[in-house]
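My questions will all concern the structure given below.
Partial view: only certain chains, each at its native spot in the assembly.
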Amino acid sequence: MTRSSLDPEQSRPEKSDPEQSRPEAILEVRNIGKSYGSVRALQGVSAAVGPGEVLCVLGDNGAGKSTFIKILSGAHRHSEGTLLAFGVERRFEHPREALDLGIATVYQDLAVVPLMPVWRNFFLGSELSRGRGPLRRLDVAGMRSTTKHELARMGIDLRDVDQPIGTLSGGERQSVAIARAVHFGAKVVILDEPTSALGVKQAGVVLSYIARARDRGLGVVFITHNPHHAYPVGDRFLLLQRGTSVGDFAKSAITIDEMTALMAGGAELEALAHELERP
Amino acid sequence: MTVAVGAEIDERPTRAHPLLTVLRRPEVGALVAAVAIFLFFSLSTQAFLTPAGISTWLYSASLFGIMAVAVALLMIGGEFDLSAGAMTGTTGLIVGVVTTQWGLNIWLALVLALVVALSIGAGNAWVVMKTGLPSFIVTLATFFILQGCNLALTKLITGSVAIQGMGSVPGFDQVKVFFGSSFPFLGMDVKISIVWWIALTALATWVLLRTRPGNWIFAVGGQVTSSRQVGVPVLKVKLGLFMTTAGAGWLVGMLQLFDVSTVQATTGVGQEFIYIICAVVGGCLLTGGYGSAIGAALGALIYGMTLQGIVFAQWDNNWLKAFLGGMLLLAVLVNLLVRRQSGVRA
Amino acid sequence: GCTATESGAGGATAPGEQVTIAVVTHGTAGDSFWDVVKSGAEQAGTDLGATVTYQGDGDPVKQSQLIEAAVAAQPDGLVVSMANPDGVKSAVEKAVAAGIPVITINSGLEKSLEFGAQTHVGQSEYIAGQGAGEQLAEADVSNVICIIHEAGNSGLEERCKGAADTIGATVSNVQVDVANLADAQNTIKSKLLADPSIDAVLTLQTGVAVAASQAIDEAQSPATLATFDVSADVTRLIQDGKMLFAVDQQPYSQGYLPVTFLTLQKRNGDVVGGGLPVYSGPGFVTKQNAAQVAKFAENGTR
């Protein structure tokens, strides 16, 4: 197979952007690992993402992708290895700490509160206030208009930002979550499978947001099952399998077909293609 | 490039009448029910609409209402507090015992009772958050423990099951100004607790709708993991809510103590459900994340009006509970109907 | 055998044998009347060097269970109140069959001997109610409300019924919740406002009496107030002229006497009563004797 030509060690020194070097990485993990009780969900994974760069994380179900980003975003603490944010070693105790550093995460379950209005969800945890002392209050008008404006910038025209976010379609909810991350001056946006439940069109919209965030100079960590979604926007590709890293490739070092083949089951899928035909 | 994701949804028929926005508020159902009950008793009894009558049912509603508003906040935040009723007894008994038996300064006694109440509230929150046990069970245990301690300790210290001679404690009349007084207003003799009730309802509404903690209360009740993920301090919010409920228990305890100037070991037992009923009638979901303080206040108003209205109507008192049950069912059904009409899923 | 003298610390020097008396009543924990009964029984135990256990539950099934549990521990005597005599019949008979001397207290006088009890101390709530009714009738009232502070409590119903049967005036019952005195006060006020012809209020508990007195003030009603049971606040109200009288069933002696009798029986073979009941009341606390009762009430023994 093409495996040897894709040796991770070999491809590591490659850069998608030559003027940018690892020390400038916004987020970097070295040999990171995580166990849930007796289950080792992740071990010995290293990766980094810099500004204006898109790191794609690919892997099977249960490969540890969500675990990986939960460590980056402070939702879980890692049990091995080191995590560097802006070159400084960190151990997040609470998602708040990561957020305060500009690490914004769009979770697989979107982290929205279905019964709350769109604008309240948009600003949840980072509400705008006006006034001072006991008169300090939410800047409702400001938040409403900012939400409307930010969503419009993303190409979403909601009639009513007061409707509960639970009434939006999956794609719209996804977009709100991404717009939120971008708006709060995030340095890195982490997205966990934002496209899996989306139609072709909606997935395209989300990909375009990712490209836009990248063009604004944000770092993006993008998790997906779908090589067809990852390849167009990704700069680097981290492949996970059963909790360990299979490789970390620059875009120039791998083609979409090689990537598909390398993902666990790629080989089986080819074999399968015959079987799917009518006997 | 603008991919108009929103545009395609616009095509589907929807109504967005401004009236609908109002009708979608959680408290609308309770408002409709409250007006209906008000009209019913106003028309069918003589005394209900007299100034003296109004002040009576308002007072009744205010004592339930203060707790109902606090309990509603807690329910919106996704938790229950079944120890809320017994807490009104505990705080009253503490003040009673330390002033009448040990001669402590009455102001100090107030502060002491408040500190104890808040600690119990914090304890509830701590156990709930640390063990992950449902607050229904944890606070049921607290309720039993408070009930037992109220009785046994009072008996142990005072030798009887009620506080006597509270009225002759030095400084009683000063404190009574804040908790047990009344003033004339539009021909009514308005109890100070009504002022507390209205003030707290307004404050709670303000907090819920116009402050960050309010936003967080909805969030932790609606989806606790999501809230944690976006950085909401879940533990602090729940701690604050349990302490608010305990604090409201203290306030109601004081209002009762300084009104009737005596308190018994059984005070407050069985009241916890009335608070929950008021909150639910006022539109709070039992599952959390939805509701309003004004709704809970309206729920208490409905309860107070019904309770006293039945007396004004001179109906056979033995049926009281049956009436209350019917009223509860009716109120939640009206609530449901109003919300269904306005297209909100309950 | 010897007389009951002052028992030393720990009862080690108690004369005669160690005696255990079980008291099981139908009073719920925290009920102010039954709390005084309990105090009386326990004081008798302390005074005589006897061990007294006290339990109570208003539900006849539960009360029966408590009696059976007490009997299982084989006490030297059993004191039972019988609000609903049928309900505890088999439990009492079992105790008698087990050779345990039984004394009934408070209500249940009619069935006491039939069930095999030695004697009865106190009198029924109904008779006490009749006493209150007679007193109120003397005050020439015509429209009375009787405040029931615990819905469905048969003792309270009996008190109101007794009053209603002798008073010669309209008596209507009003239900309030003893757990919420402030609201009880409010409800009484509502009732007074709704029916200005009410000229007497009869309460059945001391806390409710205090609340009712304030309700009468607030409603500016001319109604006369009377109550069952005595407390320091109640004697003060009587002294201030805000209350006509308080019916005193002397619950303390309902607890104290049977424990004394049973202890004597164990230690001295005395069977007191001779098959006849011992009446513990009712006494009436009025302006004349209020001051004198007040100091006992302070101790929680009246």
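For reference, chains read A, B and C in written order, and residue numbers begin at 1 within each chain.
The rule is simple: a contact is a pair of C-beta atoms (placed from the backbone, for glycine too) under 8 Å apart; a residue touches a chain by one contact, two chains touch by 3 or more.
Small disclaimer: the values here were computed from a predicted structure and weren't measured.
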Problem - Formula for the whole complex, using the labels of the chains displayed - result: A x2, B x2, C x1
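Just so we're on the same page, only the chains that are shown with their structure count from here on.
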Completion exercise
Per-chain Cα centroid nearest the overall protein Cα centroid belongs to chain B
Practice task
Please identify which chain has its centre, taken as the mean of its CA atoms, farthest from the centre of subunit A.
Solution key: C
Handout entry: Computed distance of Cα centres, subunit C from subunit B, in Å
Key = 35
Practice task
Using mean C-alpha positions as chain centres, tell me how far subunit A is from subunit B in Å, no decimals.
Solution key: 43
Handout entry: Separation of mean Cα positions, subunit C and subunit A [Å, integer]
Key = 74
Exercise for the section: Can you tell me which residues of subunit B touch two or more of the remaining chains? Expected result: none
Exercise for the section: Spell out the residues on subunit B that touch subunit A in their complex, using ranges where they run on. Expected result: 1-7, 9-10, 14, 16, 21, 206, 209-212, 214-216, 218-219, 222-223, 225-233, 289-290
Fill in the blank from the handout: Interface with subunit B, subunit C side, in the complex: residues 29-32, 35-36, 39, 148, 151, 172-175, 177-183, 185-187, 189-191, 193-195, 206-207, 210-211, 214, 218-219, 231-233, 236, 297-300
Problem - Residues of subunit B that touch subunit C when the two form their complex - result: 45-47, 50, 52-53, 56-57, 59-60, 63-64, 85, 89, 150-151, 155, 158-162, 164-165, 167, 189, 255-256, 259-271, 307-308, 311-314, 317-318, 320-321
